[in-house]
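With one protein chain removed, the remaining protein chains of the complex are shown where they sit.
Chains: A and B, in written order; residue numbering restarts at 1 for each.
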Amino acid sequence: MRFDRRQTLRLMAAGTLAAGLPRGASAQAEEFRVGALCPVTGAGATFGAGMQKTIIATAARINAAGGAAGRTFRVFADDDQTQPQAGVLAAKKLLEVNRVQAILGTWSSGVSLAVIPLTNEAGAILMNTSGAPALSVPPANAKHLSYRFQATNDRFGRAFAQIAAREGFKRPATMAFNNASGIGNTEGFAKAWKAQGGSLTKAVVYEPNQPSYRSELQSVLDTKPDVIVMGSYVADTAIILREWYQTGATTKFILPDWAVNASTIASLGEDVLSNCITVESVANEGSPAFADFDALYRKEMGAPGRGNNYAAMAYDMMVLLALAVEAAGPGADVAAINARIIPLSGPDGEVVSSFAQGRDALKAGRTINYDGASSVLDLDQYGDVTPDFGAYKFNGKSFERKYIVKI
Amino acid sequence: MEAYLLAIAIFVAIFTLLTLGLNLQYGLTGLTNFGLVGFFGIGAYASAILTTHGYPVVAGFAAGAALAVIAAWPIGLVALRLRDDYFAIATLGLSEVVRVAIISEKELTAGVQGIPGIPRLFAVLESRTWQPLLLLAVLVAANLGVVLVMRRIARSPFGRVIGAIRDNEEAVRALGKDPARFKTQVLMVGAGLSAVAGSFYAHYVGYVTPDQITPLVTFQIWMAMILGGTGRISGAVLGTLLLMLLIEGARFLPDLLPFVSSTAMAELRVFVVGLALVLFTVYRPQGLMGEVARR
Partner (left out) sequence: MLSLDLLVAGLISGLVIGLSALAVTLVFGVARFPNAATGDAMSLGAYAALAVAAGTGSLVAGGVAAVLAGILLNVILYLLVFRRLSDRSPIMSLLASIGAGFMIRSSLGLVYGQDPQAFRVPLARPLVLLDVRVQWLDLKLAGLTLATLAVVYLILAKTAAGRRMRAVSADPALARVSGIDPTRVMLTLWALAGGVSAVAGLVLGLKTVVTPDLGWNLLLPAFAAAVLGGIGSPLGAVAAGILLGIVQELATPFVGFTYKIAIAFAVLMLVLLIRPRGLFGRAEGAR
């Protein structure tokens, strides 16, 4: 016990000393440092690894093409564990130790909301795929350093409502996974649906990680809806759909696309899935950018790029950032680079679909509009995208796009 | 680099408060409280709710601590009639009840959306170096204060009674002292301390969600205590630091070992923490600061 206090003090002194050390050699001028902070584990794990590998591979490709404005990109990868606290520590490490000038790829709204004060403070750019509306506006985005490559929950909800109306449904109910995104989607739907003059028969929010959702499902089915709009994830969706089928009910479902994966599609089968419509923000599939991304994703992950729209967004983040670095010119600071991002995303200017193409056009002094793999981007003043949405139906083997809605 | 080290030091200092509280409860009194995170959550949310509604920071700290102490009292009365292992499970369950209540009472807590924009402490200091430094200094002072008080408690008559409860509850009862009363008091003090840690946490991270108050936090604090040494006040500090280094150190491995994928790295990090816990319980149950095993 005698050493307690001294030991404690020594420890704290060490911390303070380290804090006072002179800064290390500053980042080389010709290098632009990027953090790839993705949900490699936790709830976002389905997408995180693919996003991260895409960012790294895209940066390597840009470097191989000669870099931007004389700079190459160096990517530092980290895992936010889909948790705010882990995200904060990882972001601090990326910003302070690796001295990154931009963080790309935060996925969950919770992580993005926790990380954004740090990037703002450091004057770094944040590019995320989170749905929470709060991310677009002050205080979160007071400095206009944050960009969102995914549609907000509200926009998803509007797309759900349009699809429900187009399919002729009259009595929708909603079921939401109890987290920000699940509830955001179904509430966004409810808002849009009511604005169209409709009403809901029931809105249920359920806790995740249960062996069964029978009572939740039953309480929804008791109100006799003709469609259930879901804000759900893979595991709970598989269980709910199975139990729904087993009740013998004939309701239809509208689901976000991330709520099914190859394994659950194979196990649920046609009898169940023929009653489901999935909705996703449409990747810009016909575009050369998407083809490029798809090839890269197949090489990195051994799977088609269509399966991970977030990786397509990550691809666009890296390309758009590199174009902004190019446009801002040699030696530009982050603020100057940041100012270029929204104009480069369109809608005005010559359409380009790859980094090399865009760089050459910029060098020739032309105004460009990068149309990405995940969407045409066209970031608005809040740094948000407004993609188109596709409605997909099951064709016996996979979900096939039937039509597109614009919101 | 320094800001990152500062961030780690601040997290260590916050969690050390929790570990010290656990040490008081388990190390000194033998209370198997597996519901720490519930009290931590009460503190974090009290601060988050009050300060985002314009109340001063002090009100958040005070309300959080008071609520946690009040919540601990009936829990103590009910739960202390249980055996150690039942008590562990009962408190584990209660912390889950706190989390579920926070999720469900949306009007107050914003539910799963969480509460963003919690003001920083000492935000008047605009500097990115001085603000965290001052915060760290305050946290270190708080920890030192707790350590001093705990050492005083350990040597006081009260401390001798709780130590006796830990070692032989029957004997204490035979002496005509009611162990439940002492246990309840210890539980309440520990709860208050956990809530204070929660308030610091909320102000530092700036954003609270129910996801942050899962039993995993409780388990990590238990790990920290075991790593450092049960019943050792210095162990609480060292154990928390060691755990944090284990968890955070893994962040640097990808820079050193680029051939290991980050997915694999994330799993390896969890694996290493688990392995450390198993190895310590088996080979060094007395922890780093080594007191002789009690039982």
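Points worth noting:
Please note the rule applied: contacts are C-beta pairs under 8 Å (C-beta built on N, C-alpha and C of every residue); 3 or more make two chains touch, one makes a residue touch a chain.
This is a predicted model, so every value here is computed, not measured.
Within the full complex, the chain left out of the display contacts the shown chains A, B. Residue A:261 is the one among A:72, A:136, A:261 or A:357 that touches the chain not shown. Within the whole complex, the absent chain has one touching residue among B:92, B:217 or B:289, and that is B:92. When the full complex is taken into account, the listed residue touching the unshown chain is A:216, out of A:96, A:154 or A:216.
The residue from A:121, A:207, A:257 or A:388 that touches the chain not shown here is A:207. In the full complex, chain B makes contact with the omitted chain through residues 26, 32, 78-79, 81-86, 88-90, 92-94, 96-97, 100-101, 103-104, 169-170, 215, 219, 222-223, 226, 263-264, 266-271, 273-278, 281-282, 285, 293-295. Residues of chain A in contact with the chain left out of this view: 41-42, 45-46, 178, 204-207, 209-212, 214-216, 218-219, 222, 234-235, 238-239, 242, 245-248, 261, 263-264, 266-269, 271-272.
By definition in this document, only the chains that are shown with their structure count from here on.
Centre-to-centre separation between chain A and chain B, using Cα means, comes to 33 Å.
Within the complex formed with chain A, the chain B residues making contact are 1-9, 11, 100, 103, 111-114, 116-117, 128-129, 133, 136, 140, 143-144, 147, 151, 205-207, 209, 211-212, 232-234, 237-238, 241, 248, 251, 254-255, 261-263, 265-267, 270. By the touch criterion given at the top, residues 1, 3-5, 7-8, 11-12, 15-16, 18-21, 23-24, 38, 40-41, 45, 48-49, 52-53, 76-79, 81, 83-85, 88-90, 92-93, 95-98, 110, 113-114, 117, 121, 132, 134, 139-140, 178-180, 183, 207 of chain A touch chain B in their complex.
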